[in-house]
Structure formats: C-alpha cells, structure tokens
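Let me give you the structure first, and then I'll get to my questions.
Every protein chain but one is kept in place in this view of the complex.
And then chain A:
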C-alpha cells in the first residue's frame, strides 16, 4: 500500500515535470507549412500525410487501418507505403486520426483556411485555441501497440512472503521470542522510557498527507467498504495506551489486521505485553503512515 502511494506520488511529480518540459519545448513552433494544395473542384482540399508504425511492415497493419477526419465525416485509406490522402475536404478545422485496432496513433488537428492554407497542431480539447504546431504533411508515428488486456496477477512465494499480512504475523513472533530476552521489561524505568519513545513515534494529527487522501479514495472505490473500523475497546485504559487502537479506514486485506489489533482477542490475550503494543505502533508507522490516530470511543 505504502509502496503504491509513494510510487504514485513519484509518478505524479515526474509527470508534472514532464508536462512542464513539454510545454516549454513546444513553445517554439514546428516547421511552418502553408503549402496546401488547392484542388480544381471548387473549394475542396486534401489532407495529406503518412503513418508509420516503427518496426512493423506496412502490409501487416494497413489493411485494417483507416484515416478518419472528424469522426467518420471524411475517410481516407492508407497506401501500401503508409501514406494517405483524404480528398474532398472543405475548409475548416478537423481532428485527423489514424484508426487501427492494433496500434495507437495520436490525433492531430488540421486547420484549412478558405484559401487552402493548411496547418497542423496538437489536439487540445480544453484550450481549443492553443496552437502547438505539428509538421504538415502529417507525420503520424505510432506510439506502440494498444494494450487492451490485463495480465492476471500470478501467485509466487516471494509475493506471499513479502505480503504485509504475512510480515505482520512473522515479525511479532520474532519480537515476542527475542525482545524479552534482550530487555528487562519488569524494570519500571525502562518501561517509562519506552512509553516516552512511543509518544514520539505518534504522528502529528494536524499534518496533512497525500497518502491519506489516497487511502480514503481507494477505500472509497470499493462501494461497500467505506465503513470505518473503529476501535471500540478498553474504556479503562490510560489515554496514551488507547491510542494504539487506531481508527483506520481499511481496505480489504488490511481490515483484518485492524480488526484483529483493535478489537478483542489480540489485545485481550497480550494485554500485558507492552512489546506487542510497541510493535503495533511500529507497524502502523510503516504500513499506515497516513492513518489518523483517534481516541477510541
């Protein structure tokens, strides 16, 4: 979960950077092409261009592809070398697209003036007047095969072992076994010290967090699971300790853990075990860095 969140943050940042870069580089316009060819029959013009799928022979894809101008208003077919001409187009502004079920091509907006001057630019549906020049005659290069299908998630031992659930089960075992041998828990000073360190581990509730938003959203996508799992335990405990019970909006897998740790058995069995709580806290920092920590009701 955490990995996903962080990754997406990184992605976001990268993407934003990329877009910025794009915008800057596009400020200088492409080669100016005004060589529209006027047809003899009235004010009808033709849109010319060439489509390329890198690494694929033309005969393997052109028979299933075609060029559409503004939906299906005008249609052109691809020549044996990938070039195309759409004839009989009146002046206006059109979105030209190469449609192929196998390969994806970007769309280009072509403006034709009433005198037959041609201009190609990037399609921008939001800022329709923005002009980022593209070469004309059109050069449409495929950005690769289209991906329609999802790969099934395959099951492997590493996935199983690296699963947070499994780690959550294995690590406490280790801690239960190892920690008492290292630290003398019966020492009251030691205990106090630890409690203090726990407090430091607790996050600042005022701090806004992107990942928290993500968590909410993910849980939101599951139509059924927006229920917050509240820790409803332990009225007789000190306030500090109650904090271990976390009010986390959980997604499927994690919910079990929350249930387990917040409600019932777990705490009941290991009521006395301070280390369990310590470990809990540690886990919550690692796996749910965002989760709000609330006082259980």
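Basically, a residue touches a chain if its C-beta (ideal position, glycine included) is under 8 Å from a C-beta of that chain, and two chains touch if they have at least 3 such contacts; residues count from 1.
As a working rule, contacts and distances are computed from a predicted model.
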- Task: Among "ER membrane protein complex subunit 1", "SAM-dependent MTase RsmB/NOP-type domain-containing protein", "Signal peptidase complex catalytic subunit SEC11" or "Ubiquitin carboxyl-terminal hydrolase", go ahead and choose the protein name stored in UniProt for the chain not displayed.
- Result: "ER membrane protein complex subunit 1"
- chain A residues touching the chain left out here are 4, 8, 11-12, 15-16, 19-20, 23, 39-41, 44, 46, 58-59, 62-64, 66, 68, 70-75, 77-80, 84-85, 87-88, 93, 97, 99, 101-102, 104, 123, 125-128, 130, 146-153, 155, 213-214, 216-218, 220-221, 223, 226
